[in-house]
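A protein chain is absent from this complex, but the other protein chains hold their places.
Here the chain labels run A and B in written order, and each chain numbers its own residues starting at 1.
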Amino acid sequence: MKKHLAFILTAAMLILPLAACSTTPSGGTATTTAGSGSGDNVIKVGVFEPVTGENGGGGFQEVLGIRYANQEKPTVDIGGQTYKVELVEVDNKSDKTEAVSAAQSLVSSGVSVILGSYGSGVSIAAGDIFEEAKIPAIGVSCTNPQVTSGNDYYFRVCFIDPFQGTVMANYAWGEGAKTAAVITQLGDDYSSGLGSYFTSSFKALGGTIADEEQFQTNQTDFKAILTNIKAANPDIIFAPSSIATAPLIIKQARELGITAPITAGDTWENASIIENAGDDAEGVALSTFFDEGDTSNTVATAFLSGFKAFLNADKSYLEKNGGEAVAAVSALGYDAYNVALEAIKGAGSTDSQAIRDALVNVDYTGVTGNITFDSNGDANKNIAYIKTIKDGAFTFLKTVEIADTGSAETTAAN
Amino acid sequence: MPVNKHRKLSPVLSLAVILLLLIFLIVLEQHQASNRMVVAVLQKGAILAVAAVAMNLPNGFTGIFSLGMAGFMSIGAYITAILTIPTDTIESVYYISGVAGWVMSIKRALDGLPQPLLVLVALLIGGLVASLFAFLIGIPVLRFKSDYLAIATLGFSEIIRALVASPQLDRVTNGSYGLKNIPGFATASGSGALLIPFAIAAVCIFIMVLVINSSYGRAFKAIREDDIAAEAMGINLLKHKELSFVISSFFTAISGGMLAMYMRSIDSKTFQVSLTYDILLIVVIGGMGSVTGSIISAFLITASKEWWLRFFDQTLYIGNWQVPLLRTGFRMVVFSVLLMVVVLFYRRGLMGDREFSWEDILGLPRRWRRRRAVTAAARADAAEAKDGGKHDA
Partner (left out) sequence: MSFSTFIQHCLTGISLGGAYALISIGYTLVYGILLLINFAHADIFMMAGYFMIFAMASFPWQVAIPIVILATVVLGVVIERVAYKPLRNAPRMSVMISAIGVSYLLQNLATYLFSALPQGYPTIPPLKKVIQLGSVTTSLVTLITPVLTILLVILLMLLVRHSKFGMAMRAVSKDFETSQLMGIKINRVVSYTFAIGSALAAIGSILYFTDRMSVTPFSGTMPGLKCFVAAVLGGIGSIPGAMIGGFIIGITETFLVAFGYSTYSDAVTFLFLIIILIVRPTGLLGEELTEKV
């Protein structure tokens, strides 16, 4: 009886693939848009983001930015014909292994261009697969240089870690810190990369690194390493790490009586950190891509009001975003989507190779500033915003502009 | 006699199926661009089939409950990866701490080999190193009884994972950053994407079947059924357990190497305990002690997990009605419930400890007829007995 069953199942196994040749499975939810009258013309855009795992919160904020952009511009004109843009979302679970299978499922669903991801490790892991399939990917907030280096199909709309590390080292030095402690996550390209760029810049400025500590992914007990840091007594702590780790480090540090200010990179701009760390989060400083309060950019002001209305329209969005504050990564997600659309228009085709070739020449002014790509595929960006947590909210402190990663120039905010 | 006829027919049928499969694979390989999901599922299925059969060898055939699969897979995967990553791009993979000199000199020495041969050599080296590890680990661990053996092998797999990820081995394994740029199965033109993994898997499984059917295999089964009796019959327990464990580890490592080629980028977290559990799920559902069961269930489970049942993870609308329960994570809940149902009510799995054979398939109608006759007769007997009871009353 069982054998009989097994045989039927095996037969099904062999027949189903053939049957499925005509109906390619789609790897994710498709956000349907109202744009009718465009016939059957559909172009698929892949969204490769973590919605769960340690970076799930930030990944979802990027997805929100992309969904909003898709709602705003649901169609694109290619060679005189209107195509509906269909988002194919997959969850890479903030995990390199999952990222590979998520990337494969995206590639197999026939997307023309891919947006994402939050977190450099997953982007690096998936880069080979995108390159092999010759599908261009536009990184949203993966800041490690390795994402685009040596990969002709990976682009990104954010700045990179050597720049960010220099910015934060300059900030720390400017605050009068002479000694610093660095906490990084083992095996996380973003965290250890940013940590080492900070270390080298801080040393170049004349500071000393009093202590370097590393922790493992999913570690929740930081008391042992924080005790060591307390003993080293640094003026400032730099702890680039994931959103999930941030409140744990902040709270446990304060519990042990460490009073030195804690700083980090772009990942920490997430409301859940303030929510979970409470009063202990006050005074935390970080660098990020975009500031809500900057009204000089008209694209940005339009985006802000539109995006807030978008958030308010859906309770679950508002809840997951942690209120109405617009995260920089949402703005970057919005920009990445629009850059992709520009490239599709420029290519005049749904062919991913043509889109890749068009991306090289994209010149687009978005929410986070003007975006053009250098030969690596990195956005030419030389401005970072420093924010601090004050009265339970992210407050703009100043912008830092660095022409090349060697010298820094700080513009104080008013 | 019908049975005899079947016996003559079965080699022909097997050959026909193999040929059909071969043609199917070749055709699919040529159209892989439009069938990526099928190709990916078949590749992963072939890899997991090797791993499942290799896990079945100690667990199903020898009665050693070993949970060290993930550790041996990581040995195979890392060695295959390190040896096959193209020498000219390896610097960019180890961009944080650089490559150790001796690793580079081994790579340079192997550089002369053509790509397919290099892969084969890498897989074999991975397998041999894993066997060596298994041999050493086996000396103390195989003396333990079931649960302790399980937790000790699981512990060893965690120790191996920690070693692979340790900063001290940064220049060899790239520590916890993992490896990327691992070449896949296919050559640049895309050929071999299916034939190569299937060929490797077929050879591996064939060798394991030979072992199982040899006198060693019979000794394994004797140990499984009753180790004290087996020892009394003159079977050297430790030697045979060691043998089963080492052979299993060799092929587990090869499947690990194939997994690295399939995934193209690996890190130590790929080889957590959950990987062992995934393979265990395949073995249990296929049937402990059945090679064909493991193979069938490897393909079935991979296909349902990666493809057929993916819709479980997505919110689905039929018209305006949202199908309840479907959202991220539901797929894995279904799988774990399935595993529990098999464990509790269907303990023999798909195939029990029997193997697939054409004779059984072809003999089915006859046996059904007979069974129907038997049940009918039994029913008649029961009815008669009931009637008899009534008469008595």
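As a convention for this text, a residue touches a chain if its C-beta (ideal position, glycine included) is under 8 Å from a C-beta of that chain, and two chains touch if they have at least 3 such contacts.
Everything quoted here is computed from the prediction, not taken from an experiment.
J.: Of the residues B:11, B:86, B:116 or B:329, which one touches the chain left out of the display?
T.: Selected residue, touching the omitted chain: B:329.
J.: Of A:65, A:247, A:265 or A:369, which one is in contact with the hidden chain?
T.: A:247
J.: Tell me which of A:276, A:301, A:365 or A:382 is the one touching the absent chain.
T.: Answer from the full complex: A:276 touches the omitted chain.
J.: In the full complex, which of B:166, B:191 or B:357 touches the chain missing from this view?
T.: B:166
J.: What is the set of subunit B residues that contact the non-displayed chain in the whole complex?
T.: Contacting residues on subunit B, toward the hidden partner: 59, 63, 65, 140-141, 144-148, 150-152, 154-156, 158-159, 161-163, 165-167, 176, 273, 277, 280-281, 284, 288, 327-330, 332-333, 335-337, 339-340, 343-344, 347.
J.: Touching the absent chain: which residues on subunit A qualify?
T.: Here the touching residues of subunit A are 52-54, 56-57, 93, 186, 213-216, 218-221, 223-225, 227-228, 230-231, 244, 247-248, 251-252, 255-257, 272, 275-276.
FYI, only the chains that are shown with their structure count from here on.
J.: From the mean C-alpha coordinate of subunit A to that of subunit B, what's the distance rounded to whole Å?
T.: Comparing mean C-alpha positions, subunit B is 36 Å from subunit A.
J.: So in the complex, which bits of subunit B are touching subunit A?
T.: Contact set of subunit B toward subunit A: 21, 24, 28, 31, 34-38, 40-42, 89, 92, 95-96, 165, 167, 175-178, 180-181, 184, 263-270, 292-293, 296, 299-300, 303, 306-308, 310, 314-315, 328, 348, 350-352, 354, 356, 360-361, 364.
J.: Give the list of subunit A residues in touch with subunit B in this complex.
T.: The contact residues of subunit A facing subunit B are 2-7, 9-10, 13-14, 16-17, 20-21, 24-25, 27-29, 51-52, 91, 95-97, 100-101, 104-105, 107-108, 124-125, 127-129, 132, 146, 149-150, 186-187, 189, 192-193, 196, 214, 216-217.
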